[in-house]
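Omission of a single protein chain aside, the complex is shown with its protein chains in their original locations.
What follows is subunit A.
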Amino acid sequence: MKNLLLTLTAGVAGTALLAGAAQADTLRLLTWGGYAPENVIEKFEAETGHTVEVTMSNNEEMIAKLRATGGGGFDLAQPSQDRIKGPQEEFGIYKPIDLSKIDADQFTASMLEATKANSTVDGEVYAVPHIWGTSGLIVNKAEAEGVKDYTDLCNPDLEGKVSYRLKRPTLIAFAFSMGMDPFEAYGDEDAYTEIMEKVEKKLIECKPVVKTYWSGGDELLNLVRSGEVVAAMAWDTGGWKLNADNADINFVAPASGALGWIDTFVLPAKGKADDAAYDWINFVMQPEVAAMITESAGNFTASKGADEYASDTLKAQYQGSFSPEAVDNIKWYPPVPAGLEAIEGGILDRVKAAQ
């Protein structure tokens, strides 16, 4: 009897200990390069006792990874806000965010509301915003002064000196530049197919001008830095990075509007350390920490007041690329309805295979 009691007490004590240990969790973070810099992780680990494991990825791979495990393997992920609704409806890989655990005051209100609206499925909110930026044009002024819009990348004078990706942003960008509105047609598959077929024709027509379709960010930066490419479609931060090395090169907001994206925080459906995830969100949204991330990622965050801490170079570069009108002209990606990728996929394959 005494023995049994002892065993029981030991058991209870053991469970209590385990519960105590669970307070300090391991946060498995699935994110983009630069979004979780070493100095921020160290500070977070020291402050909360959690440990952070970072896996770097991109939008498509994040969703593919979560889909393969049904939303397991990670506790916090950062896909763009247009990639929440479709995948959630189709694969159910996220779980709703408990907004009461998020310090909403730290967010820029308009951005938080927009992301909430874009990531609501069946009345539940699935994402909060973190980092935003745009894609547009990177132009070497000395060599390609005339490039003002995406379709200028088809100028035969630039033959063999142009590069862009064969991915959906390119299709969307060319559609806007050709005077169409693909976002308007998101809900209508036939109308969207028609737009995309026009873009396909244009891209095939422009193919002789292209040097190569780039696939990795660093690959493109190398091409532009070495002077092999003088005009490209790419992200704003890439342009600003190059601008620091060579003043002739800079990011240009295209006449038809830069394409704006917001990367978010979402909880994978089978995440195990939700508390650590909420801790991380609230931690990185503090203005000082957000500024550290801006320094490493090169993009601004949705944290209110973090701009004050941002470096002057970055601010100057940002203002150089974006006039107030250009900011108003940014086209923000609406949620991608499930099934559009299949249409775009066929188009992209045909462009790549065209001779």
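Here is the rule we use: contacts are C-beta pairs under 8 Å (C-beta built on N, C-alpha and C of every residue); 3 or more make two chains touch, one makes a residue touch a chain; residues count from 1.
Note that in this section contacts and distances are computed from a predicted model.
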item: Omitted chain (choose from "Peptidase M4", "Allophanate hydrolase subunit 1", "NADH-quinone oxidoreductase subunit D" or "ABC transporter permease") - UniProt protein name; value: "ABC transporter permease"
item: Options A:Thr26, A:Ser215 or A:Ser311, residue touching the unrepresented chain; value: A:Ser215
item: Contact footprint on subunit A, counting only the chain that is left out; value: 60-61, 63-64, 67, 87, 89-92, 160, 167, 207, 210-213, 215, 226-228, 338-339, 341-342, 344-346, 348-350, 352-355
